[in-house]
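Omission of a single protein chain aside, the complex is shown with its protein chains in their original locations.
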Amino acid sequence: MAEPLMKVENLTKVYNSDAKEVVALKNIEFTVQKGEFISIVGPSGCGKTTLLEILSGLRLPTTGSVKIKGKAVTGPQRSIGIVFQEESTFPWRTVLENVEFGLQMQGMPKAEYRDKAHKMVELVGLKGFENSYPFELSGGMRQRVAIARTLVTQPEIVVMDEPFGALDEQTRLILGGELLKIVEQTKATVVLVTHSIQEAALLSDKIVVLSARPGKVKYLIKSTLPKPRDATALTTPEFAEITQKLWSSLEEESLTKRHDVDNDSSRVVGQ
Amino acid sequence: MKIKTSQQKWYAFGRYMVPVAIIILWEIIYLMLGEPAMASPWQSVVELKENANRWLGDMGNTVFTLLISFIIASISGVILGFFIGLSAFWTKTLSPLLLGLYSIPKVTLYPIFLLIFGLTLQGRVAFSVFHGIFPIMIICMEATRTVPDIYLKLAKSYRMSFMQKARQILIPAIMPQLVVGLRMSFSLCFLGLILAEMFASYEGLGHRLVHYMSLNQPSSILAIIIFIVFIAFFFTFLFLIWQEKNEQKIGKRQINLS
Partner (left out) sequence: MHRLIQTLIVVCLLVLYELATRMNWLDSFTFIPFSTMFVNMIENLTDPEYVTNHFGVTALEILASFMGAIIFGIIFGIILWRSDFAHHVLQPYLMLFYAIPFFALYPIFISIFGIGPLPVIMIGLFFALPAVITNTAIGFREIRKVLVKVGQSCNLSFRQMIVHIYFPAAWPFIFTGIKLAAAYSIIGVIATEFILSARGLGYTISYAYNNFDINGMYGSVLLVIMIALTVNIVLGFIEARAYRKNS
């Protein structure tokens, strides 16, 4: 096997609060190959968001490391793009200006980034909305803008935190299917954090199932769904099989650790 | 936890140091400007103590007038604001007009009050009410209009009468903002009253101020200002405590006026 693009090694995160140690993540290990689509699922409170912030360099692990092409991640960097769960488009920029943001900040000449942004806006299906402001768009459209803003900078790896979490189940699966197409065209490598089993099963090549706190890698499930996929894959027996596997593994977790559904879940509900 | 409390103590310490810093600054200005133009903090306090008896009438007059004006302004402001606020349509229509009125320098209209009422207590009360009524009215109006819809649906589902709804749902829901509005209205009533007294009056602290300004007696001016600021701070403080209690109870919702 080729050298993995991202390698997560023996990652542990411990929080100190009120002089009490809380182990959020313990000995997490997995790898991401170039062009792969990986999902991380787990019960509420398993430290998904913490893991994501560590992967993207917004937080540092207590021990262990995240390496991209063999180099440790110590802070936010250009090779990692992030799509946040919350509404994160800039309300003071138009759709096009939002998409241009990253490139503009990198100091690219205007003509060049404008051109790239135009293409990306078209790719995410927002042609005609270039000059609209986010408040004029629906939640799903805004999230596409956020995805476009991240993908246009062509990061080595794109980390997504429940990008469709605030949307209803139907919209999120349709958008998920579209996301796959976009990802295929841009050849991006994606790590997706989600609590939706269907979403994970539909989109991923590989699914990392985390256990309840402290979060540990419980299963690594490889998807056998044929590619390319879209929302029609939802009805195939392979899909049913993967969701079944995921369900049973997550169910065990929720049953054994029911009392642990706490602060992390309240954050999600608040969105 | 330990870190937190020590930090809070540090903040509290900082808060107490602000008045000290102001007094020091005052003293420095005094030392820079010298005797006839300025008085030291100490001289002003002594002046206040020595003249307290002589000024008692004016102090009482101002505080009494202020309380009457504030009571009239707050009651009428709350009632008007509440009933306008019940209708989203009228709130939206009237609110820009009221905000416009709020933003004009109302002191220039005092001569008209003088023409109507003459140099009377009623004239000062009327002007003070006019000067202070807008914040409480606007805030009460907006607060009533923005009471969460779900509360109103709840009231409907319990088949509450209007009085029940007002007492049990609307008034408690707007209370936190109401206190903010009352605080602002109090400040403005006071300011309006002092301005009115300064412009034309035979009594009250504002009148005294102008009197000592013409005599150029900085110690007396500053002594009166100390008293005015004390009154203002005392009442504002009561409102802030009330506000904090309310916020602890039902949380914070904000309407932006200041």
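Before moving on, here are some points about what is shown:
Chains: A and B, in written order; residue numbering restarts at 1 for each.
The criterion applied here is as follows: contacts are C-beta pairs under 8 Å (C-beta built on N, C-alpha and C of every residue); 3 or more make two chains touch, one makes a residue touch a chain.
In this text, all values refer to a predicted model and were calculated from it rather than measured experimentally.
Just so you know, the chain we are not showing touches A, B across the whole complex. The chain omitted from view is touched by exactly one of A:Ala72, A:Met105 or A:Ala240, namely A:Met105.
Checked against the full complex, the candidates B:Ile23, B:Ala52, B:Leu67 or B:Ile116 give a single residue touching the omitted chain, namely B:Ile116. Residues of subunit A in contact with the chain left out of this view: 56-58, 75-78, 80-82, 84, 86-88, 90-93, 101-102, 105, 133, 135, 153. Residues of subunit B that touch the chain left out of the display are 10-11, 14-15, 17-18, 29, 33, 37-38, 89, 92-94, 96-97, 99-100, 102-109, 111-112, 114-116, 183-184, 187-188, 190-191, 194-195, 198-199, 209-210, 213, 216, 218, 221-222, 224-225, 228-229, 232-233, 236-237, 240, 256-258.
We adopt the following convention: only the chains that are shown with their structure count from here on.
Per-chain Cα centroids separate subunit A from subunit B by 52 Å.
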